[in-house]
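The complex is shown incomplete by one protein chain, all other protein chains being positioned as in the whole.
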Amino acid sequence: MHESEHPGQTSPDPADPADLDTRIPTLGPAKIPNPRKNSLFVDDEQGVSVNILRTVHGKAPRTAVMEQAGPRSHIYFDPPKTKCAVVTCGGLCPGINDVIRSIVMEAHHGYKVSSVLGVRYGLAGFIPKNDPDVVDLTPSYVADIHEFGGTVLGTSRGPQDPQDVVDALERLNVGVLFMLGGVGTMRAARAIHEVIARRSLRIAIVCIPKTVDNDIHYVSRTFGFDTAVEKAIEAIRCAHIEALGVPYGIGVVKLMGRESGFIAAAAALSIKEVNFVLVPEQAFVLDGPGGFLPELESRLRRRGHAVVAVAEGAGQHLLPQSGLTDASGNTVLGDICGLLLSRIKSHFKDVLPVTVKYIDPSYIIRSVPAGAADRAHCNMLGAMAVHAGMAGKTGLMVSPLHEVPAHIPLPLVTAGRRQMDLQSSFWQQVMDSTGQSQPKSC
Amino acid sequence: MHESEHPGQTSPDPADPADLDTRIPTLGPAKIPNPRKNSLFVDDEQGVSVNILRTVHGKAPRTAVMEQAGPRSHIYFDPPKTKCAVVTCGGLCPGINDVIRSIVMEAHHGYKVSSVLGVRYGLAGFIPKNDPDVVDLTPSYVADIHEFGGTVLGTSRGPQDPQDVVDALERLNVGVLFMLGGVGTMRAARAIHEVIARRSLRIAIVCIPKTVDNDIHYVSRTFGFDTAVEKAIEAIRCAHIEALGVPYGIGVVKLMGRESGFIAAAAALSIKEVNFVLVPEQAFVLDGPGGFLPELESRLRRRGHAVVAVAEGAGQHLLPQSGLTDASGNTVLGDICGLLLSRIKSHFKDVLPVTVKYIDPSYIIRSVPAGAADRAHCNMLGAMAVHAGMAGKTGLMVSPLHEVPAHIPLPLVTAGRRQMDLQSSFWQQVMDSTGQSQPKSC
Amino acid sequence: MHESEHPGQTSPDPADPADLDTRIPTLGPAKIPNPRKNSLFVDDEQGVSVNILRTVHGKAPRTAVMEQAGPRSHIYFDPPKTKCAVVTCGGLCPGINDVIRSIVMEAHHGYKVSSVLGVRYGLAGFIPKNDPDVVDLTPSYVADIHEFGGTVLGTSRGPQDPQDVVDALERLNVGVLFMLGGVGTMRAARAIHEVIARRSLRIAIVCIPKTVDNDIHYVSRTFGFDTAVEKAIEAIRCAHIEALGVPYGIGVVKLMGRESGFIAAAAALSIKEVNFVLVPEQAFVLDGPGGFLPELESRLRRRGHAVVAVAEGAGQHLLPQSGLTDASGNTVLGDICGLLLSRIKSHFKDVLPVTVKYIDPSYIIRSVPAGAADRAHCNMLGAMAVHAGMAGKTGLMVSPLHEVPAHIPLPLVTAGRRQMDLQSSFWQQVMDSTGQSQPKSC
Partner (left out) sequence: MHESEHPGQTSPDPADPADLDTRIPTLGPAKIPNPRKNSLFVDDEQGVSVNILRTVHGKAPRTAVMEQAGPRSHIYFDPPKTKCAVVTCGGLCPGINDVIRSIVMEAHHGYKVSSVLGVRYGLAGFIPKNDPDVVDLTPSYVADIHEFGGTVLGTSRGPQDPQDVVDALERLNVGVLFMLGGVGTMRAARAIHEVIARRSLRIAIVCIPKTVDNDIHYVSRTFGFDTAVEKAIEAIRCAHIEALGVPYGIGVVKLMGRESGFIAAAAALSIKEVNFVLVPEQAFVLDGPGGFLPELESRLRRRGHAVVAVAEGAGQHLLPQSGLTDASGNTVLGDICGLLLSRIKSHFKDVLPVTVKYIDPSYIIRSVPAGAADRAHCNMLGAMAVHAGMAGKTGLMVSPLHEVPAHIPLPLVTAGRRQMDLQSSFWQQVMDSTGQSQPKSC
């Protein structure tokens, strides 16, 4: 039995959940009464089980418990004396502006902090040589930003020296820094948190997981994911229409997913026209019995058209490795779609008169405004992050765990990336939906 | 501490979860090997905890466990000899056709049943005097239906004599009946299940919760809910634009929600332009300090415009009760929006030159095709229902519990309707988002 | 042969086009070189024929010619000394913000005028007792407004004393006033223009036709119309799905169109699910042979469902006349949909068990942002209006005539409202599309 199995979130998390250290660091005692009126406060003792699966008749398993997120009755930072800051890192994702807006609205209206600064263009915005430009994020500044995709703050990839970042935080007199980013950003956050601890500063670091790949441990579903899948299926529908429009038409759609194929898989569950889903989690062979090309040929002979959804990180074992990394420290991926297009062409030459239509909708998927469900999610994350930060909690990520807003310590998140469990019901459903046989592994 | 607290699904469920009888009735031993190839099978012993909240340092609470859904290694019904049937009841909701399609595809491709019948126009389609018309739901018949809203089968309200329904099931030689509907439909399903049991028939009744109101116990989020909220916020955005376009503009949007205000609340969390959310869970006063009208006036004086989202079942205490019920047995609701429009007019006469724009988008919300997240959800529900039915399980509903597909016995579902918990973090977030003070209760 | 017959624009215009006085008043000679660089200038002698229909072999008919719009090589107003103002009047319509933005961008970037003022809430914003609030419309203020529906300036209905308006224009030192509105607004513009002329002031009045009803003479297609039809068909599709979902389902959709049924007709041409289009241009009977109710019954008996699109001004002959007018001076319309719903109910009682679903999407249609085609249209109108105003032209409306941007003198526009020609190919197509027989007239 695997620790967690959910539609859209099916990866086993890395360690035995019963032994996890789920304690959240704090800057000190929270002695100031929370200024929020009529608020329902959450107690630090309230938690949510990490492992919720068990046998029907057996004993409850041991499991770790994560602290619930929410406003605390007493807080650490004195709001009128507290400056917050927000920074957005890594690639675009639907909903970033919603989170920024929610942080600003909660900090201003809920707590009445003195100000919220917006750091421009990611962690690079903290570095003096970049001549950084800091925005005063007032409620009126952020009022309409959620109607636009992207991030009003701008973003960049790659870490910066945590000493420099902490220097800047001190210089700007920031009490709580909210960082939006993926696993790379969380690692940077951890390093910044450690420098702060070493310098005994009173600065809280609160992370909000942002990755359209949905590849963060203990995060059921990252914000923007549903919107991304919605846009992905628009592209897939077009690929299907194109494939139908010609004899032996093949539509190939490249989707995001460097190490985890969640978008491709969820899209295939949502739109029934996908016949093959290729994901990083599953190495596959191109030729020979059970290989992708013979299976594709078989599909084309039976039905006359086919749609292939390819996560960008799929099939890396088939490609020469560049050994290069990008500014974020990610391996530069080999061009799996280029390989597939070329191999499809050579495979079907003199076999079937196929026509291939290739669609890469990546930038269209990640830069749209968030849909409704993602908006509510973003709103919640922003508010929960402010509650955590004002209470003096630090070195953590806020995220729903089994749909309950929770505090996750950064070390549990930075160990690796969440991937789909190929033994899960979720992946089984994907295989059923595509009618794809489990592709032959290498 | 409440039993379950989730964004979008915050109601306390009715009983002490540790004492629930979560056993699922079966028609008999499942001895036939499941014909699905390469399938990952779920064991009847695999379960999911009902209560997942606990104290961080205390002991795990006692909790009931629901059986996980999924394909079983052995099944009860012999597929080539088995006919299935599908019936859709109650109001429209985005995604019904997706569920129908998923049932048909799983039954045909996964199990190769002999046929799947579609019963027209709800339970009325079983009744001989209605000259019922049954459709043969083949894979090609359902191939594209998910691109259309509504239900290809048609629907109707209201129960029918369960004896008549079971007569029809026998006459049609149906082995598994899939019923899509809300709490009323579940009650009918229970009655049908009991007649079947009394007659010792080998017919399984498997329910799939369908209600755009999201008001079913043990259902985290009903299918179509996200899509409905997405459409609701389009209407709210228009109301906001209309309100902004004139001095002292007030936009009033009526949303679905007879006994539970989930749509109105989730919409208010998604779009930040809602200033007042009126829901059935919270009785409110119109006049006097803290009343709705003075609060609205105060908002208008401060900001010059306002948006009010009203669940159709809100404020029933302010209206004369008709005592009537509709065909579904639901109380005919009083016209809260009519009352509000009239009281707003009289309140502001000679006070402020307000302009009210009223939008009732109900039929536009419920009849659109499902969005991507709902599609994946529908796909899963249909497949899980087929797995349950083929395994001989009966008298149950399939639904995700804490995002894990599970089997819920019908008696746990038919006891009442799920409502929002006004003491939950979810409602707190709604109050924060609107800036609304907790309206003064009666 | 009728004077003008176009898809979407089929009304005969009122007078013999050869005798029209198409001259545009000017404030004086245009002596200042146009500061626009690299611009292609339009000469005052360039025109476009009003009547473009003729016999294939006969002589060209006499026809009036309208002046083409566009930048002139020399202008009347000295840009650095010129203030412009914009006012938006009447109901909302998709694209108003696009027009405002285009005016501001052209005035600032093309001509470098000293400023563009935005008058709040329609003509009422000129009246001292309303404590009017004028906005400085800078390029950065308007940069993103086109992403939002409605009007950033606000609007109001009803005329104001033209003397007061001209007083305000003098006080504000406005050189060119751009007025967006329908026929009522054009009449107000004419009155203002006459006061200006009597006072020998150097103020140009340039109108841009804004009416979602598309009921303005010499205007092929008002901006926002295509977007409105796009939203209308969304509502109609929902009505169709609702009607299909129950036995003998009837979907009734109310659409805008006080005196002209263009939206309902164009929607019926775009979506094929409309079975009956009821418009103001055609009086119809409810009962008896060829009447609406027997035709509806016949349709229901044949096909089991029906969709009716009703322009709000249809069937007024069937209703008691209130004799009231609204703030815009428009007759308060009788509630045709209320009548239809009630008469449908009584007609089918004991005849067929019909279910009626009624949708009024009006505020959703008119308050959305404009679609692409309307955006380009708005952009053109705003620029053309600025060109006309800076050249000292006044008392005119800018609009495409047979797709060529042109100047139309206000007196030609204010005489009445454009209606659909029931003898046109356009209406014939509508009848063909619905399968509706020409409803029996009174």
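Labels A, B and C are assigned to the chains in the order they are written; within every chain, residues are numbered from 1.
In this text, a residue touches a chain if its C-beta (ideal position, glycine included) is under 8 Å from a C-beta of that chain, and two chains touch if they have at least 3 such contacts.
Quantities reported herein were computed from a predicted structural model and do not represent experimental measurements.
Novice: Using the touch definition from the top, which of A:Leu169, A:Ala239, A:Ile344 or A:Ala370 touches the missing chain?
Specialist: A:Ala239
Novice: Touch as defined at the start, partner being the missing chain; which of C:Arg375, C:Lys393 or C:Arg418 qualifies?
Specialist: Of all options in C:Arg375, C:Lys393 or C:Arg418, contact with the hidden chain holds for C:Arg375.
Novice: Among C:Ile75, C:Ile208 or C:Ala267, which one touches the chain that has been omitted from the display?
Specialist: Going through C:Ile75, C:Ile208 or C:Ala267 one by one, C:Ala267 is the residue touching the chain not shown.
Novice: Provide the residue numbers of chain A that touch the chain removed from this figure.
Specialist: Contacting residues on chain A, toward the hidden partner: 92, 121, 148-151, 154-156, 234-235, 237-239, 241-242, 244-247, 251, 357-361, 363-364, 367-368.
Novice: Going by the touch rule given at the top, which residues of chain C touch the chain that is not shown?
Specialist: Chain C touches the chain not shown through residues 1, 5-9, 22, 37-40, 42, 44-49, 52-58, 60, 63, 65, 67-68, 70-71, 101, 105-106, 109-110, 146, 220, 226, 229-230, 232-233, 266-267, 269-272, 371-373, 375-377, 379-380, 383, 400, 402-405, 423-425, 428-429, 431-433, 435, 437-438.
Novice: Pick out the residues on chain B that sit against the missing chain.
Specialist: 144, 147-148
Operating definition for what follows: only the chains that are shown with their structure count from here on.
Novice: More than half overlap in residue numbers between the two sides of the chain B-chain C interface, or less? Answer same or different.
Specialist: same
Novice: Please find the two chains that have the most C-beta pairs touching each other.
Specialist: Comparing chain pairs, contacts are most numerous for A-B.
Novice: Could you say what rotation angle superposes chain A on its sequence twin chain C, using C-alpha positions and rounding to the nearest 5°?
Specialist: Copies differ by a rotation of 180 degrees.
Novice: Measure off the straight-line distance from the CA centroid of chain A to the CA centroid of chain B, and report it in whole Å.
Specialist: Computed value for the inter-centroid distance: 28 Å.
Novice: Report the inter-chain centroid distance for chain A and chain C in whole angstrom, where each centroid is the mean of the CA atoms.
Specialist: Chain A and chain C have C-alpha centres separated by 46 Å.
Novice: Please report how many Å separate the Cα centroid of chain B from that of chain C, as a whole number.
Specialist: That gives a centre separation of 42 Å.
Novice: If you look at chain C, which of its residues touch at least two other chains?
Specialist: 148
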